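There's a structure below that I have some questions on.
What you see is the complex with one protein chain gone and the rest in place.
On to subunit A.
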Amino acid sequence: MPKVQASRRGKEEPPEGWSDLEPTLQEFKQKMRDAENESAAGKRRVESTWSVMRVHHQRSRYIYDLFYKRKAISRKLYDYCVKNGHADANLIAKWRKQGFEKLCCLQCIQARDTNYGTACICRVPKAKLEEGRVVECVHCGCRGCASTD
């Protein structure tokens, strides 16, 4: 039988450097669980998922930071993390593009989700917003993720 099947059965071994990462990632995992289990008291209807989105962003940011910015982990380790759900590859792909370095979540650039086919209000730089207006976007509670902010 091809080798693939054999490696699929058992859990793949984590690459080198994993032990340095593991405690932080465990913390993130715990945070995520807490966010999922929060009570919905005193929150708006949309607000209930904001903390989940937040942890998701933070977690992916951590891995992105280590690999692309600080270059502190290997490609193998990076791929391993992504594969095991510790980071969102699609979101990280956006962060590598110019102008999207601080993107909050993937929903906010989805034009299909808006009434007029635009991006979310949180993508508007504060300089363009005027009126001293504070926005919390409805998808993730972001207050502004333009690269200039």
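The rule we apply is simple: a residue touches a chain if its C-beta (ideal position, glycine included) is under 8 Å from a C-beta of that chain, and two chains touch if they have at least 3 such contacts; residues count from 1.
Criterion: contacts and distances are computed from a predicted model.
Engineer: Can you work out the missing subunit's protein name as recorded in UniProt? Choose among "Anaphase-promoting complex subunit 5", "Pre-mRNA-splicing factor SLT11", "Dynein regulatory complex subunit 5" or "Protein YIPF".
Structural biologist: "Pre-mRNA-splicing factor SLT11"
Engineer: Quick one: say which of A:Asp65, A:Glu136 or A:Asp149 touches the chain that got left out.
Structural biologist: The single option touching the absent chain is A:Glu136.
Engineer: Considering the entire assembly, which residues of subunit A contact the chain that has been omitted?
Structural biologist: Per the touch rule, subunit A residues meeting the hidden chain are 42, 115-116, 131, 134-136, 143.
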